[in-house]
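One chain of protein is taken out of this complex; the other chains stay put.
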Amino acid sequence: MTATIGYTQLRNVGTASKKLTAGLPPVTVILSFAVVLLVILWSLVPGFFTSFSPVTGDTASKLAAPSAAHWFGTDYLGRDQYARVVYGTASSVTSALVAVLIGLVVGSIIGLASGFRGGWLDSILGRFVDVLLAIPGFLLAVVIVSSLGFQTINAAIATGVSAVAVFARLMRAEVMRVRSATYVEASYLEGGNRLHALLGHILPNAYRSVLVLAVLQFGTSILIIASLAFLGYGDPPPASDWGLLVASGKTYVTAPWLVYAPALVIVVTVLSVNRISRWLRKAK
Amino acid sequence: MTLNTKDRNVSADLLTVHGLSIAYGPTAVVHDVSFSVAKGESLALIGESGSGKSTIAKAILRLLPHGEATATGRVALNGQDVLALPEKHFRPLRGRELGFIPQDPASALNPVRTIGAQAHEAAALLGETDPTVRRAKILDVLEQVGLPDPARVYDSYPHQLSGGMLQRVLIALTVLPRPALIVADEPTSALDVTVQKLILDMLTELRRELDISLLLITHDLAIAAERADSLVVLKDGSVQESGPSLEVFASPTTDYARSLQADVPALHPDRYRNQRITLTEANHLEEAHDGASRTQAVASPTAGPQIDVQGVTKRFSAGGKDVLACDGVSFSVERGRTHALVGESGSGKTTAVRLLLGLEQPDAGEITVAGQSTSGRSRSDVREIRRHLQLVYQNPFTSLDPTWRVGRIVREPLDEFGVGTKAERAQRVREALEAVGLPSDVASRRPAHLSGGQRQRVAIARALVVRPDVVVLDEPTSALDVSVQAGILELLSKLQRELGLTYLFVSHDLALVRQVADTLSVLRRGQVVEDGPVEEIFHRPQHPYTRALLEAIPLAAVASEPAADQQLAKATA
Partner (left out) sequence: MTSDYKRFALTRAGQAVVVVLLAYVLTFLVISVLPGDAITNTLRDPQHGLSEEEIQRIVAFYGLDQPVIVQLLLSLGRFLTGELGFSLQSNLPVSQIVGDALPSTLTLATSALLIAIVFAVVIAYGAQYLPGKWAAIVRSIPSFFLSVPNFVIGLVLIEFFAFRLHSFTTTDPNSPVATLFAAITLAIPVSAPLAEVLIASLDHESRQEYALVARSRGLTEARLFAKHLVKPSALPSVAMVALIVGELLGGSVITETIFGRDGIGTVVQKAVTGEDQPVLQAVVSLSAVVFVAVNLVADLASPLLDPRVKLREKVGA
């Protein structure tokens, strides 16, 4: 409850919000969704998109430039680079998904408890989040992978752990913002208890920002996992994680497509994910 | 309809607006508006939200968002068309010829710089380069606007000063370069009523001394009539009516202006009288029916007041300082009556209400609702009491969960208190929505799609759905347009009569309170300075603070005309 509120201040807050344009989202957003959809399909049914094998190749046609037969050219073993990219999508993208889920679920729980309970729990969890934040994300990921073993799934777990801090902070901020909203206090006056306030009011109003962050983190995770793979911390060859493809391709200076093709795929995918995230943020 | 500019001596006009139209992209927000302000004169632009009054003010100062808005027409300052000027030539006029006083003083000053540092910008317009001379002039003008310690204010940051002081500072800075015309955009809406009067008085005084014209933007017809020489009534971007203010005010010619005038609480203290049971009527009825109640919802047959607050005290400690929010506050409300708590910011009325609702616990004193005490109870006990005691919040834009649909919002108390079956609850929600005058299809919509008035009706429906005995109304209409306000107050009066509700009405607006309350308590700095029946207080105020509040009502003189008194006498005969 408040005492004197400026008349026109409230006016500007309250006018019925503009409806989302009844038409379609902007072209770039539609394209972005298409790209993401394609990438997801690559990871689920790679065999559908290429008939070549990612692990065995025809050494006779090694290091061939991109052509109609080999869209992305071939590598030093004559393997079709396009097929390698497509088959590498599963681990590159699914692992990013795992990373985001870890960060989202663990981070949200921490943030929820911190923001809702407050007090000593907030202090303790706050310190824990500070610690996760203090260790540079990439270094933490490197350390975790070196402990668990060089596999892409471990890289995913590592990326997820370093994302927990970001999600926890956001969820905590959102929960604290909503907690002090008038309609939450009103629900107590109407006989609601704290659990009802949490599940019925706080979560539905807090999750939107967190979801936008999750999409953004999906893109970031793809980049981090690709970087870890680049350094050799992901699945070893003959796996074809995107990052690993770039790493192994850079030694073949005469065949730049070995680097550019997977690099381009990474950039376009993450660009699309970021575009979607920005659109979601505006549409909130 | 335009002012008859041909009849006037055009060369005496400082500002002439002719055929001004403003559009944001394809949407036109201001249509063909014309008016003029003579030298030394003041003109008020009146309108509700969406009337375009602020947009016009910004257009005159050419402060509309660049590239988003297009303004066509003619705006002449001393005969020179300023809309057509290139920015480079117009900019020197800003501040020097045209001054601007914004609405919210708290956000009108850069929070990370001292007052003094920002004042130098205004002082620079004088053309004075010597900083010591500038500082002297700044301190001078700060004193002129009535600030007691100009040097301290000079060194302070905005958040260290009160709203009233900040507005004085802003007026000082605007007046310093001696502009010919000041545009004031709702300069007092964010301030307490008594402060409002002081600021407006000070502004009038300054204007007279320095011969400055004023273009006043406001939603308050009474203030406009009291402070401006002429006024222009705007609705949806077009001029409805214009002329000398007292003329328009006394006898408006258009329907819209008439309805605006009808909504001024100070002029129509008896507006809802036939809707409510007056004290005398109720006394007659009680005698006639020998104590049996006429009303439908009978709670408990306890004798004595419905709400009884005795000697309640509450102290808060904020940032090392102790604040005595409530100091021995006492009041009581009989069943079926409306009691008002009147006070400005810091009066303790909000704290008193929170204590009543059990949202805070008092340090001392007793609070009883329908015979049951709310202080010192366990959480589940307090919850039980809340079935009979509901609250309608001031701000309908934040008291409803934006992610919920209206039907669920109104049903929430029934769900949480576990009242009835699912079908019964749906039925009660339907009845509640109908009682507040909302169509039944509103139940499936979200609050974002409703207007302010509609949202407040939803809030009222939510409060009533559990059939409480007491409803606390915390400034239920101050966030709404004046025309919407009347509808809500009428609804509240009607419901009180039908359902035998007891109201505790909190407000800062004495004139409004006179329309709706039977008894009232005036609070100041946590203490009750005066209380009693409403008419008593209005005709024979005892405490100087009460008198100050009464005097601060715009057109207070008009309101206490003998004519109004006669009407009053007739009604209570």
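Letters are used for the chains, namely A and B, taken in the order the chains are written, and counting of residues starts over at 1 for each.
What we mean here is this: contacts are C-beta pairs under 8 Å (C-beta built on N, C-alpha and C of every residue); 3 or more make two chains touch, one makes a residue touch a chain.
No experiment lies behind these values; they were computed from the predicted model shown.
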### Message
So one chain is hidden, and I want to know which residue out of A:181, A:226, A:255 or A:280 touches that hidden chain in the complete assembly.
### Response
A:226
### Absent-chain contact - pick from B:63, B:133 or B:250
B:63
### Query
Out of B:24, B:157, B:256 or B:417, which touches the unshown chain?
B:157
#### Entry: Options A:105, A:148 or A:199, residue touching the unrepresented chain
A:148
### Query
Contacts of subunit B with the missing chain: which residues?
61, 63, 67, 91-96, 98-100, 102-104, 107-113, 118, 121-122, 125, 157, 159, 170, 173, 319-320
### Query
Hey, which subunit A residues sit against the chain that's not shown?
115, 118-119, 122, 127-128, 130-131, 133-140, 142-148, 176, 219-220, 223, 226-227, 230-233, 243, 246-247, 250, 253, 256, 259, 263, 266-267, 270-271, 274-275, 278
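Note that only the chains that are shown with their structure count from here on.
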### Task
Round to the nearest whole Å and give the separation of the Cα centres of subunit A and subunit B.
47
### Task
Under the touch definition given earlier, write down the residues of subunit B that touch subunit A in their complex.
49, 54, 103-104, 186, 189-192, 219, 344-347, 349-350, 353-354, 357, 359, 383, 386-387, 390-391, 393-404, 412-413, 416-417, 448-452, 455, 462, 466, 474, 478-479, 508
#### Entry: Residues of subunit A touching subunit B in the complex
1-11, 13-17, 181-183, 185-193, 196, 200-201, 204-205
